[in-house]
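Working notes, beginning with the structure itself.
Only one protein chain is missing; all other protein chains are in place.
Should a chain be cited, it is by its letter among A and B, assigned in written order, with residues numbered from 1 in that chain.
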Amino acid sequence: MTRLANGGVIDRQRPLHFTFNGKRYQGYEGDTLASALMANDVLIVGRSFKYHRPRGILTCGPEEPNALVQLVSDGDQPNLRATEVPLREGLEARSVNCWPSAKFDLRAINSFLAPLFPAGFYYKTFMAGRWDFYSRFIRQAAGLGRSPKERDPGRYERVNHHTDVLVVGAGPTGVQAAKVLAESGRDVMVIDMQASPGGHLLFHSCQIDSQPGVEWVSQAAVELRDRKNVTWLQNTTATGYYDHNMVIAVEHEPAESWLRERLWHIRAKKVVIATGAVERPLIFPGNDRPGVMLADAVARYIQRFAAVPGKSVVIYTNNSTAYAHLETFKAAGIEIQGVLDLRESLSETELGLASKSKVPVVVNSRITGVQGRSAVKGVTYQDESGIKTLSCDLVCHSGGWNPLIHLYSHAGGRSRFDQESAAFVPGERAQGAYSIGGANGTFSLGQGLKEASEIANLLFGEKSDDSASSALAVPVTEGEVSYRIDEIWPEKGLKGKAFVDFQNDVTTADISLAVRENFRSIEHVKRYTTAGMAVDQGKIGNPNVIGLVSRELDQEQTSVGTTTFRPPFAPVSFGVIGGNERGLLIIPARTTPMTDWNIANGAAMDEAGANFRRPFFFPRAGESMEDAVAREATAVRTSCGIYDGTPLGTFELHGPDTAELLNRLYTNRFDNLPVGRGRFGLMLREDGRLFDDGVTFRVDETRYLMSCGTGAAGAVYAHIDRLLQTEWIDLKVYLVNVSAAWATMCVCGPMARKVLDKLESDIALDPSFRFLDFRDGTLEGIPVRLARVSYTGELSFEVNVARRSALKLWTILIDAGKEFGITPVGSETSGVLRIEKGFISPGHEGDNITNPFDAGMGWIVDMTKPDFIGKRSLLRDMRLGGERQHVVGLLPDDERAAVADGSALLPAQQELSRSGFQGHVTAACFSPTLKRTIALGLLKDGQSRHGEKVIISGLENSCPATVSAPVFYDPKGERMRG
Amino acid sequence: MLEIPCPWCGPRNESEFVCAGEADRKRPSDPEAETEEAWADYLFNSTNPKGVVREWWWHVSGCTRWFQIDRDTVTHEITPVEESSK
Partner (left out) sequence: MSYQVEVSSLADYALINLRGEAQVITNWEAALDVVFPKAPHTAVINEAFSVLSLASDHWWVRTALKSEDEVFRRLSQAVSGEHAAVTVVTDHFQGFSIKGPDAVAVLRQGFSLDLRLLDSGQCTRGGFARCGATLQVVESGTDYELFVESSYSKYVECWLKVAQGDTV
């Protein structure tokens, strides 16, 4: 076990037990899974994606490409970075992408077949032949992790937050910026990815204002968190920067114990990006072997976790970073075999650090190979005098630093290549995104703090005055090694596999091949080689890919440019995206006052549009759906049915110009509708197609009540409101939605009047109460509006009642109707009754082509009106003429044929002159009244073809049918008017 | 998620609104006087410029007002339109 006896922030009094790939280990409170594995000498943590090479931990942060794990103990979460998983008692994790085990992976055979898997392998190989044949094999091997099988036990929350300034990153520069901004009185929100503030100072020692840097940061953080205008979040990762300065962040393990994660939608006026930088690997053969790690990461494991990944190290670098860590390594008992530096010369500071630590440095040297397959045994390197070897069990390399420009780039900001720091840094700005410190390519702590101190000026153009408080003074730093880098690329045609993108197994050879094959745009190289994709999103590899491409193309890195960074910066769980929108809350379900009664009385429920669910039918014990529908329909036709029509849309229209508005909205006239009467109206869209229909009542001179279809209610409201506010602003009409204020219950059937007669009422139900009249009054003392409206073709009373009294009245009606066999009716039965009557439903017979003439509704279109919505387009239809599809009835020869909605209508055998598809079935059912199958359909030239034969062709069967008029029952409508 | 400046309610998330298309598309006052081409153009065509477009937005979840804004389709920069300049 390689854990130092002292040091780090781990709590040695609190040991934690965990399991990795089935083996039990022990770590401490404060560990991450990665640091605990390292302290247990677990070298191999996974397999690479394509070649299944053994891989070890490379980094110490969210940029980790290799150590992806499936967290089995907490709801089976795939593809978590071991570097980000806090250790817990009983934690159980597995490697992803290996089978049967990380140590012995059968698919490692891919590694020996490597020449067969160059960039673009899949594109090239599987072009010939059938993809579905190959895909069976490829899919089995594809993907990282395993999709969880069980329901996610985690709970999630999504919240909205507004702030003046959002600071992303609570490292020293972020904290200093927050201090300055909070001082100015603005609302400031600080979010930070790690468990505690400090950024890289959590891992490295550096003095700020004569105290240890991390203490300076935490002291400042404590003071800031107490302020009313500061919101502070740890364990929170900003995953994307969207339009108008909206940043989305995921908070892991919030203080609220019942939550696993919380998603923040943060709307800021300005965003300070202080996310720092991540270390970049060097490119050399074998750079992916377990035991080859980034230099700064090793220093982090030692300082924060007292975990030491090796005993004997070779350091390989092109920059000054590693020199600052020499003492750390030595203090941890690591023997430093030497520093191999790509550069020709060192700075005096670097030389001084090396000699102080008595470490030999070889300049102008490069590693040509790493010995050892599953553990490092040594390296071969070349310097001016030839090829040599060094033995070691750890290789630390550093290729410089990549500023985390992701958020800046999401915002729409550009990047540019900075020669001096050999890095892509923020360029032209978009939105209110401002990068400072490492994220801005400012790798000096002192310089970063200076940027932070001037943040108010940068964001709001405010100069910091001399008398400002100490928060505005630039903190003084000590102990920094100034950053120097010389970017030196490996020679072309490198021997052995040198990885550029670890997670996607992209090597230098793949990049060269892509460019040789003329993929010149960096975006094309990315897609062809897959470099920079998946979980990793190119955080560590991208600049190397760009560098290699620029070298292959012999172009400047700036002109090659970066690929577009897109959200998310780090993977986001589906759970937190969904938030509470699951289970009972998966849709915002709407109910009526009768919903509970309906369910309690055995209704099978069905979607009814606009998030309503409505009874489909009410099956009794032992009844099939067909039985139930037949019983309900028969009740309506012979005695009495009742159904809940509450989901329909209901609008009040007030104003002296309402009649004129209705005249323009509907195809028929409304200006001559008397008070106390209702009229069925048809609404078209401006293109002349069926939109909605319903009955509108005139309540008094200037007040009307309009009803419309459940699903169309929202669209009808928008349609009318738009016309009133943007087109016909001179019309004096107010539109008020009262849909949910009223419940509607339809008592229908020949006994309907008898049922209502049983109730005490001041409304006379005598014959003077005509079809389409309405009357206000009371039923059993409950105020109601009764209307003679029928959607079933039977004598029918629509009872409208305020929601508060609805359920009471409903049960009164059910009780009163018992002796007449009153039967609750579902939407499937209503559908059957409608088809029997041939009532047009815009949702069925309207197919975005159907006009009212096609639907046989010419009787309701008044072309003599000066204008109405859709009239101009109908004129065009009439002028064009030609063959159109009309609504027809269909009577299958087989009276019990099962006909599916949407079945095609084809010409009958003897009609071969007519070719091809001629229309479709819009609605079909077995009519319990007519004791046969009936259907409505749209048929080419149908109105002139009554009596002809067509073939109804469904997916499962087809049958001949006779075309008829689309009304099967009581064509004169005597029953509903009776 | 755009932030739309509602003239009555102030800035709100795009999700509270319905974008109702280009504001210069006005229903002809006498549709029957329109040629077939002009009518089809009114029904189906939008300018869809790269750059600034004047649009109708409806604050359906708020004050239910219809109002106009100028929106840059490239940068999403939004400029409110004064009521009087409609």
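Following the convention adopted for this analysis, a residue touches a chain if its C-beta (ideal position, glycine included) is under 8 Å from a C-beta of that chain, and two chains touch if they have at least 3 such contacts.
Here the structure is a predicted model, which means the values were calculated and not measured.
Within the full complex, the chain left out of the display contacts the shown chains A, B. The missing chain, though absent from the display, is touched by one residue of A:72, A:430, A:488 or A:740; that residue is A:740. Remark: the omitted chain is touched by one listed residue; of A:386, A:588, A:674 or A:916 this is A:588. By the touch criterion stated above, the residues of chain B touching the omitted chain are 8-13, 15-16, 60-65.
The set of chain A residues touching the chain not shown comprises 157-162, 187, 256-259, 265, 267, 579-581, 583-585, 588-592, 595, 612, 646-647, 652, 654-656, 702, 732, 734, 736-742, 802-804.
The rule we apply is simple: only the chains that are shown with their structure count from here on.
Note: centroid distance chain A to chain B, computed from Cα atoms, is 27 Å. If you check the complex, the residues on chain B that touch chain A are 1-3, 13, 18, 20, 26-27, 30-32, 34, 36, 39, 43, 56, 58, 60, 64-66, 75-76. Taken together, the chain A residues at the contact with chain B in this complex read 160, 242-244, 246, 265, 267, 412, 430, 686-687, 718, 721-722, 725-727, 867, 871-873, 875-876.
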